[in-house]
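The other protein chains are all here in position, but one chain of the complex has been omitted.
What follows is chain A.
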Amino acid sequence: MRLKTALLAIFLLSLADLVLYGCYCDCDFAPTGTFEICSIDLLSIDNAGGSPATASDTVLADAYAIEITLNITQEDICSHSFLMNSAFAASCNCPDAFFENRNPVTEVHIYTVNDFSTTYDAGDEVTSLFYRYLGHEYEPINSFLRPQNAASVTPIKVRALLMEAPAIKGNHSFEVELIMQDSTVVSATTSSIYLK
């Protein structure tokens, strides 16, 4: 009898807890704010070793990569604070706060500045030669340079691995260009690196 009463009490308390949370849970599914890509920074990477390192002036052509940093800025932050958002998220399993790209990237281009091979001359697009490695698979790089949302307004870093070595050895540099929805163009060029 006592056991039954105790179980009933636990059940009712759980139900009340569920109902009360349901009433007071006020998840905000709208983005916390918006962001926009202002500029990009490029860094040549030497990936010849076990871990990537900043390139000096010469890199093995098969182990060249570019670290692309998207510098983003925020604007139009919601009236409620981050603290309130995170508190709600913890108690109600609401989605984490996120920022929405108000000026999405529509096109991504990577151009070779120098003659690359018989197929790619100086000025040609070589975006399809760059990939990102994600644990157990490679993905084309352009999908990672079009962020729709961001968890926070901090620079987004993407490492683009050059998966086809240039047939023409020598100094090489690459220009990364992002075209936004409003036709704004953001671009940068890597320093010249000797790819051997």
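In this section, a residue touches a chain if its C-beta (ideal position, glycine included) is under 8 Å from a C-beta of that chain, and two chains touch if they have at least 3 such contacts; residues count from 1.
The working rule: contacts and distances are computed from a predicted model.
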item	value
Per UniProt, the name of the complex member that is left out, chosen from "Cobalt/nickel transport system permease protein", "Outer membrane beta-barrel protein", "Aspartyl/glutamyl-tRNA(Asn/Gln) amidotransferase subunit C" or "ATP synthase subunit a"	"Outer membrane beta-barrel protein"
Given A:A55, A:L145 or A:L162, the one touching the chain that is not displayed	A:L162
Residues of chain A in contact with the chain not shown	47-50, 60, 62-65, 131, 133, 135-138, 161-163
